[in-house]
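So that we are looking at the same thing, I have put the structure below in structure tokens.
A single protein chain has been omitted from the complex, and every remaining protein chain is retained in its original position.
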Amino acid sequence: MAKQLNVGMIGYGFMGRAHSNAYRMVTNFFDVPQEPVLKVICGLVEDEAKAFAKQWGYESHCTDWRQVIERDDIDVVDICVPNNVHAEIAIAAAEAGKMIICEKPLALDVAQARTMVEAVEKAGVATLVSFCYRRVPAVTLAKALIDEGRLGKIFHYRSVFLQDWTISAEVPQGGMATWRLDVKAAGSGVTGDLLAHCIDTAMWHNGPITRVNAMTETFIKERVHTETGKVEPVGIDDACTFFCRFENGSMGNFESTRYARGHKALYTFEINGEHASIRWDLHDLHRLEWFDHRDEGKLRGWRSIHVTDHGGDHPYMDHWWVPGLAIGYAEAFVHQVADFMTAVGKGEPCSPTFREALATQKVCEAVLESAKSGTWVEVPAD
Amino acid sequence: MAKQLNVGMIGYGFMGRAHSNAYRMVTNFFDVPQEPVLKVICGLVEDEAKAFAKQWGYESHCTDWRQVIERDDIDVVDICVPNNVHAEIAIAAAEAGKMIICEKPLALDVAQARTMVEAVEKAGVATLVSFCYRRVPAVTLAKALIDEGRLGKIFHYRSVFLQDWTISAEVPQGGMATWRLDVKAAGSGVTGDLLAHCIDTAMWHNGPITRVNAMTETFIKERVHTETGKVEPVGIDDACTFFCRFENGSMGNFESTRYARGHKALYTFEINGEHASIRWDLHDLHRLEWFDHRDEGKLRGWRSIHVTDHGGDHPYMDHWWVPGLAIGYAEAFVHQVADFMTAVGKGEPCSPTFREALATQKVCEAVLESAKSGTWVEVPAD
Amino acid sequence: MAKQLNVGMIGYGFMGRAHSNAYRMVTNFFDVPQEPVLKVICGLVEDEAKAFAKQWGYESHCTDWRQVIERDDIDVVDICVPNNVHAEIAIAAAEAGKMIICEKPLALDVAQARTMVEAVEKAGVATLVSFCYRRVPAVTLAKALIDEGRLGKIFHYRSVFLQDWTISAEVPQGGMATWRLDVKAAGSGVTGDLLAHCIDTAMWHNGPITRVNAMTETFIKERVHTETGKVEPVGIDDACTFFCRFENGSMGNFESTRYARGHKALYTFEINGEHASIRWDLHDLHRLEWFDHRDEGKLRGWRSIHVTDHGGDHPYMDHWWVPGLAIGYAEAFVHQVADFMTAVGKGEPCSPTFREALATQKVCEAVLESAKSGTWVEVPAD
Partner (left out) sequence: MAKQLNVGMIGYGFMGRAHSNAYRMVTNFFDVPQEPVLKVICGLVEDEAKAFAKQWGYESHCTDWRQVIERDDIDVVDICVPNNVHAEIAIAAAEAGKMIICEKPLALDVAQARTMVEAVEKAGVATLVSFCYRRVPAVTLAKALIDEGRLGKIFHYRSVFLQDWTISAEVPQGGMATWRLDVKAAGSGVTGDLLAHCIDTAMWHNGPITRVNAMTETFIKERVHTETGKVEPVGIDDACTFFCRFENGSMGNFESTRYARGHKALYTFEINGEHASIRWDLHDLHRLEWFDHRDEGKLRGWRSIHVTDHGGDHPYMDHWWVPGLAIGYAEAFVHQVADFMTAVGKGEPCSPTFREALATQKVCEAVLESAKSGTWVEVPAD
């Protein structure tokens, strides 16, 4: 195995920064089998790509992603561009035999996602879709508690992702900063952007979702498009609520919106089992709430666990500072890269792979379909 | 106007106690036009009725509710019995010209509720349905803030009522303590018992609900019936989730269950408007959470308002202790009686009347119907 | 034993109301050996005393407290007047053989308190000083946990009582509403009014305080006196901070002020033991925070216990509503009366007696003395 993992990064936006930071930090905190080397950053505007390369220490920059894939010295292609370009890049990367890390959601729709899964599986390359919240230590701890069977039979899973940044009708659609409001670039609104996170975590925690029933709304029907300068219809969902069934019989309730005043990124989940319940909230991501009915009666209460302990108690935390000192959002990406590199080193897959992300894409698509039809929609098993 | 308001109480369970306590406390704290006099308590078991009369200071007791209604000296009949007996008593009381306070939900179903509304409106008697949470000061304050237009256009209303007391399969159905699990006595499960509260408050805050889409579940299919001693099918809904549309265009999301470990009575609501948002939680009923986007940017945050101020700032609180000292659950019933007596004194209706409670009953019925049909159901306007 | 307990109440202010309410509610919720009968209310202004009698159901009223004590039919004298009148009334009541319930602090100073203790012990009458917070269920639960030895060796006890109602220089001193700012009526400021509560609870929880070191401040040096209409020097302490030693070797830290913006009645305590810690906050009085180091490592966290459970789990709560439904401030007085009557019925003392309140008075006096001398002051053992 080579000593280095050569990275070709495509996209220098918010996610391009988060991924770059992770590559730079990972070897300082984790014992990974290779050292990531930032070989090339690719982005649309040359000056910006150049400046980004300088700021983050990339050896080179370019403006055409094909050049990244054509390079022999690139081991992993990291896709941090709008959703509508994921498929083309990923398929080309797979055909070139590159490992791929791709931002979520995997694709614009299920059909496209399937072509991506086929391509990477045919090529046999390692993949990872960046559902980063799985690797927030509190969320990882929740998974461990569930897997240990501590909750018993699960009755309920509920999750929301609430924001408030698009309430003003002055916010445009399209372009670098607001492509998430442009259906052509994003595929969908909160469903693909935010609920995809909730769904990925939920199925990781609680198994497959089998059927869904949804409602969506677009509160602001027209917005200026930054590319055309014209007022154009808004094609995305501003808000989406759905309930569902999991394969294990439990009931799910999900909601997402960008019209919830006071919430910048309120991603929460709660899971209620026969014996115990768990809650989490991204706004205070270093805490996990735990209620155990088996506790002595008079002392039962929700525990607020500060997930910063050492000695193996709290996932990933041995690698950071000392108990009581929190890590932030960015560290989840460090964990993601560390896990990916470790898995690659062992020749094992790293979750969530493209195939696993396809399952989330199916639920998203069923949700949007249900919102249109006004009735239950089955999530296809394959 | 007579100096006294003579009360005939029917039912000596949990609600019979809460209402009796309110009648006893109201004149100490509120300036009401009459003094309630506890004339008679009626309940099924004579010894228990007699003991209750002694404990609460009722002048007499009986075991047949018809005797209460036949008495000329009774002004108000207070119905605190299981849901399946509401209609018969209420209609008889109306025909006898009595004022009526009735526990929620109004009836077993809409058809029955309609007959009750017709009877009381024909008789022209004052009515009140005990959706008590409207008169928790924080909830009343929320209403005032909404009515003042502080939230602007409303986008979302979400509310849950979560409990965990029926998770054990050993809990029976039927009888004094567990009639809420017996569909014949209760009409429905969490929908009528818990969601009815959420729906009443929601429509009070945010206007009519026009259409609903629901999912229900009965996790434990059979339970021993205390009356027969036999294992019988469970006919109620253990859990119910629904989303809906309000007439004002906002989206609603509601959920209730008795299978959420760690929640004894977690009734919460949150309302998101263009300018501001509000949250409340029955577990800490003396607090209201408020977020105002018009606050100065760097100081924006959710405010936790301890709703105990005086000087007219916080509804009802001038009547109690001093700022900082909380009241509890029971005081909402005192407020309810005070408001009812004040309204009666002025010859005005006191919300929620039977007619207003019928609207909630319609939503509940639409919810149950939707859960069966698996699709949207319109809530009939009349 | 007589069926009735005849009450003579002296004082119709805030505390007169709280005590009256307790007598009226106690038999509805607790099985006490007698029924309290509100025989007479005594207060300075006849019209007000008369109105109070009407509102609360007192059989009679008067304006001279000596008349209450002279009556043969009074069993218990309840003293709810400013601190400077406690001693005279209590000693007279004791000499007349009355039981006495007295508001806190017991007296203006230790010398006065000693005369009161001597009088009641000589007379052999039952006494209770209304340190009401002991009987908030969460506080009582804390005591039980400590007594069970669950905390192990105690290292720290810290407690604050923060208010913000006297920050304005416009608030006067003296008179019905603001006698607490007049040193002649109150004896001291926050030390006797607020810290006395903290100290009473602390010594109940953690044993005797042996030595103290204190600092006080009077931020506003002069205020209009409502009786003279003139600006007069302020003799009370606006704020007081002290640290101390408990007999068991633990360290104490206490603070009180009426100049802490944002706190209406923030009475909190925290106790740290070898194995576990406890926290409580009057603003959310129905919750107790509990941390147990013996919990499994990865699940350790502060538990927020909603102290509303039944089945004997949570003190007093079986008598109220159902789990999850909170009681408020006023109910602590109901518990106090119930415990007092039960103890009297058994011929047992009810804590805190006058003698126990004397111990708190000694600490208060030592605190004020230390603030003057600027050094440690020993608390006299007797």
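Miscellaneous remarks
The first chain written gets the first letter, and so on, giving A, B and C; residue counts start at 1 in each chain.
The criterion applied here is as follows: a contact is a pair of C-beta atoms (placed from the backbone, for glycine too) under 8 Å apart; a residue touches a chain by one contact, two chains touch by 3 or more.
Quantities reported herein were computed from a predicted structural model and do not represent experimental measurements.
Contacts of the undisplayed chain with the visible chains, over the whole complex, involve A, B, C.
Of the candidate positions A:R24, A:R71 or A:K184, contact with the hidden chain is made by A:R24. The omitted chain makes contact with just one of the residues C:N84, C:T115 or C:N272: C:N272. From the options C:R158, C:R180, C:H197 or C:R287, the residue with contact to the unseen chain in the full assembly is C:R158. Interface note for the absent chain: among C:V85, C:I167 or C:V224, the touching residue is C:I167.
Mapped onto chain A, contacts with the missing chain fall at residues 14, 17-18, 20-21, 24-25, 27-28, 55-56, 163, 165, 263-266, 282-287, 306, 308-309, 320-331. Contact between chain B and the absent chain runs through residues 141, 145, 288, 290, 292, 295, 297-306, 309, 311, 313-314.
Residues of chain C that touch the chain left out of the display are 155-156, 158, 162, 164, 167, 213, 215, 217, 219, 239, 241-243, 245, 251, 253, 255, 257, 259-263, 272-277, 291, 293, 300, 302, 374-376.
One rule holds for everything that comes next: only the chains that are shown with their structure count from here on.
Mean C-alpha position of chain A lies 42 Å from that of chain B. Remark: chain B and chain C have CA centroids separated by 36 Å (rounded to whole angstrom).
Across the assembly, chain C contributes residues 306, 309 that each touch 2 or more other chains.
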